[in-house]
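As you look at this complex, bear in mind that one protein chain is not there, while each of the others sits in place.
So, chain A:
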Amino acid sequence: MIPAAFDYHRPASLDDAVKLLAQYGDEARVVAGGHSLIPMMKLRLAQPGHLVDLQDIAALKGIKDTGAGFEIGAMTTQREIIQSAALTAACPILKEAAEQIADPQIRYCGTLGGNVANGDPGNDMPAIMLALDAVYLAKGPAGTRELKARDFYESAYATKLKEGEILTTIRIPKPPAGHGSAYVKQKRKIGDYATAAAAVVLTMSGGKCASAAVSLTNVGDTALFAAAAGAALVGSSLDQAAIDKAVQAAVGIAQPSKDTRGPVDFRKSVAGVMVRRAIEAAAKRAR
């Protein structure tokens, strides 16, 4: 549990950070809260020669309400998400999900940017970003790019982020007022990643579901956006038949592997239960 040797850099500006990444190439890794990266380094599964710590870069912190949505700095911690009354009022699923990540100590350090950039299918925030249709801003030597969360995840630990790029901002459109959402996660204990988890964001109009987004955590190589599951709900009154169809569609794309949380059939089944419960909870909360 002792990491290999590395050099430590602590730039004060985004430009300096980008320069350091350019300078050290694939030897360099940014560190945010360190609560995914440092455990990997202690196991020597990650051995970066240069760690570029982002914590002194003020531009990467804070939650800005832009009217249409929020711009959240990548270095905003999970605790700051939980503490933000404005975020919770407009988009309560962020707090609901953040509170299901690890424990308070970890949430004080772990960042939203680190959680979504990490690329671990066990992370909870990617599914939330898929459901909310978030956009990530990434800055590299060539400037800033916009990347849709729904296109971002390629496979475990592989994302659209290019070498040398830093994820700076998470842009979240505000779901319509009166929407209902839920994040339901099954885990073995505090500090565990999901056996399966589901995020649902939906709106109702005249007793019918007007829009629905469904996504899954830790039952595939990446967080999964279950487009067909959402489509199965739209237009329905969220009756049992529609929910059954949505659950079936979501489970259909789940490809969990067997691990200490259980065999494949169990994890798939739990994914279905999570989706069902998330739809039911979101429906109750929608107005």
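The criterion applied here is as follows: contacts are C-beta pairs under 8 Å (C-beta built on N, C-alpha and C of every residue); 3 or more make two chains touch, one makes a residue touch a chain; residues count from 1.
In the analysis below, contacts and distances are computed from a predicted model.
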| item | value |
| --- | --- |
| Name under which UniProt lists the unshown chain, selected from "Phosphate import ATP-binding protein PstB", "Sulfite reductase", "Aerobic carbon-monoxide dehydrogenase large subunit" or "Nucleoside ABC transporter membrane protein" | "Aerobic carbon-monoxide dehydrogenase large subunit" |
| Candidate in contact with the missing chain, chosen from A:16, A:120, A:192 or A:280 | A:192 |
| Positions on chain A contacted by the hidden chain, ascending | 1-2, 4-5, 44, 103, 186, 188-193, 195, 260-263, 266-267, 269-270, 273 |
